[in-house]
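Okay, handing you the structure first.
A single protein chain has been omitted from the complex, and every remaining protein chain is retained in its original position.
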Amino acid sequence: MHPSHPWNKVSGPLEVTDSTLNIACQAKISPLAPRAASTLRTRKSAGGLVADEPLWLRVLLIGSAFTVIGLLILIPLVYVFVQALADGWSGLIKNLWNDPDTRHSIWLTLSVAPLAVALNTVFGLAAAWTITRFQFPGRTLLTTLLDVPFAISPVVVGLMFVLLFGMQGYFGPLLRDHGIKVIFAWPGLLLATTFVTLPFVARELIPLMESLGAEEEIAAVSLGANPWQLFWRITLPNIKWGLVYGLIQCHARAIGEFGAVYVVSGHIAGQTDTMPLRVEKLFQEYNNPGSYAVASVLTLMALLTLLGKSLLERFLERQMAAAQQEAQSP
Amino acid sequence: MSIRIRNITKQFGDFTALKNVSLDVPSGSLLALLGPSGSGKTTLLRIIAGLEQADAGSILVEDEDVSQQSARDREVGFVFQHYALFKQMSVFENVAFGMRVRHVAAAEVRTRVNELLHLVRLEGLGNRYPSELSGGQRQRVALARALAVKPRLLLLDEPFGALDAKVRQELRTWLRNLHEEMQVTTVFVTHDQEEAFEVADQVVVMRQGNIEQSGTPQDVFDHPATPFVMDFLGHVNVFHGRLESGQMHMSGFAMEYPEYQQTQSRDATAYVRPHEVELNRTPQGETSLPVRVVHVNPAGPVTRVRLLSDVFGAALNVDLSPGRYHELALRPGDQVFATPKRVRVFLPEDYAI
Partner (left out) sequence: MWFSKKTQRVLPGFKTSLGYTLTVLTLLLLLPLAACLFKAAALSPAQFFAAVGTRRAIATYVLSFGASFVAAVINVGIGLLLAWVLVRYEFWGRRLLDSLIDLPFALPTSVAGLVFSSLLVKKGWYGQLLVPLGISAAYSRLGIVIVLVFVGLPFVVRTVQPVLESLEGDTEEAAAMLGASRWQTLWRVLLPALRPSLMTGFALSFARGLGEYGSVVFISANIPYKTEIAPVLIVAQLEEFKYAEATAIALVLMAMSLVSLAFVNWLERRSRRYAP
């Protein structure tokens, strides 16, 4: 026995060694369930004698929190819609619909983002399965690599793809000879968007699958389940909410990506302008109503994302509470 | 320092945690609050500490009413169930904390902390962090930290609850010795009657926010005041029957009960401890009950015998000394006679189940 060798670790929930970067995503992606549970507990116990601040201090702190969020988030949010609706609903719709370039940008964003999300879902599932269910040399390195996209400026991401596939890039001549256009075209958008959203699904699934452990899956295999049945009947039902959570975040980021897409797209109106790029283009053209019309659609999508997320959180919290109650009553 | 608890009542929403509880804790005593979960024992401890405010009643420490004092002014040492050690501080700094916040001179802090680490047998571990200690060691750090500020009282919430059986046993003895050395009035909460009897010199049994009984361990064990105490302090056989003219009648079988001489018959419940039943191969007078051996477990300091009475159709548990067990050479299926040596009868008015 060589206890230091990574292959000799026991099976079951594998411990993922912390890497340089994987903290990068903890803020965005906190495992849902444990948070919900502790939320309930702490606020209850903080009601005790010792932990109470005097009322004036509490009011002051809560007031400042609302002020900060009001100034930084709420007012800007309201402002988007105020501007977008400056000429009423008809104005908003006209700004969105009568401009063919804007129409195209909406279509482009709504086709690139889901595709990037789909690619990342498959990737996230494969990566999480590999990392949480098997021990192999280089596992830590793999975990670290997953976080790299968080550490690279989107502009640099775009640059990297231009270096590879641009006209003067390493594969540029080859692609040109075959008539394939990546940069300043749709495939480049997809590549850049997929790159910046690469970690989201995987980073949501890894801690979840780790905490779930492999027992159920091992049991299923021992009962004769084939890989297909294993995935659909055991793994997926267990991780579905974490997956949804990851998808929501991945999708939000995919829609909003700017820097990377800006560089690879060449921002050609009517061809490679996504919605965020369109916002900028219209702004530069001093078309504020048009710019705010697109911005309001993006903001609405962001709000839907938040709504979906908090509904999901609330649903899981309630489910947890119900499960706890069930466990307590004999 | 003595503690006098006067008419404490505490309500959490709809739940009444304590109902008009009064209790005296003599100076220098080591008292156990014993009871099942939800009996209010921890709430009482937290009220003494000032961590909860009672709705009514008062706490007096050495004739001084401390009810309105905040926890930090009460000079009480408190050991939390899960120790509540400061994770980011070393053992040394944990123990020193109380003195640091009082701005005690560094040299004095060092001397005192080292003294305490010696006392709790953790010399040399001062630079460790709580996460690097075993459960028993953490427990002792928590104790040293509580003692560092020279508290007037020491309060412990389930002090050994989170430890495994062997460590728990060691720490019980150690706490007992420590108390003899320090002579600080100490109150601890436990749900383990064995622990209470072994460590404490005063036991207070609590139930549903009330004190059921208090006294020395021997008092409480030998003279349980209520069926609840009887039941809570170890295994017991329960018989339902009718009481009349100094006898307890249970479907054709009678036990002597001279304390009740009235001729008027009434329902009653009799309690017999497993070690207070004698087993014989032959009947020993009228109070012997014919029973059949179902199961024998000779492992442990006493041999536990499970019997079935065909008269009642009820089971009976009896503890025998290993010597007696060998004399009788019991086998499952054997017919023997059980003679209760000591019966306690509680009338239903006292205790409605």
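We call the chains A and B, going by the order they appear; numbering starts again at 1 in every chain.
Definition applied: contacts are C-beta pairs under 8 Å (C-beta built on N, C-alpha and C of every residue); 3 or more make two chains touch, one makes a residue touch a chain.
Values in this document were obtained by computation on a predicted structure and should not be read as measured data.
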Interface partners of the hidden chain - shown chains only, full complex considered: A, B
Residue of A:W107, A:Y170, A:W232 or A:F315 touching the missing chain in the full complex: A:Y170
Among A:V117, A:V162, A:L175 or A:L243, residue touching the chain not depicted: A:V162
Among A:L96, A:L191 or A:L316, the residue in touch with the chain that has been omitted: A:L191
For subunit B, the residues touching the chain missing from this view: 49, 51, 70-73, 75-78, 80-82, 84-89, 97-98, 100-102, 129-132, 145-146, 148-149
Residues in subunit A touching the chain absent from view: 1, 7-11, 18-21, 23-24, 26-28, 30, 34-35, 38-39, 41-43, 45-46, 48, 50-51, 53, 58, 61-62, 64-66, 68-69, 71-77, 79-80, 83, 122-123, 125-127, 129-130, 133-136, 142, 145-146, 148-157, 159-164, 166, 168-170, 191, 194-195, 198, 214, 217-218, 221-222, 226-227, 230, 249, 252-253, 255-259, 262-263, 275-277, 279-280, 283, 288, 291-292, 295, 298-299, 302-303, 305-307, 309-310
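Methods note: only the chains that are shown with their structure count from here on.
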Whole-Å gap between the CA centroids of subunit A and subunit B: 54
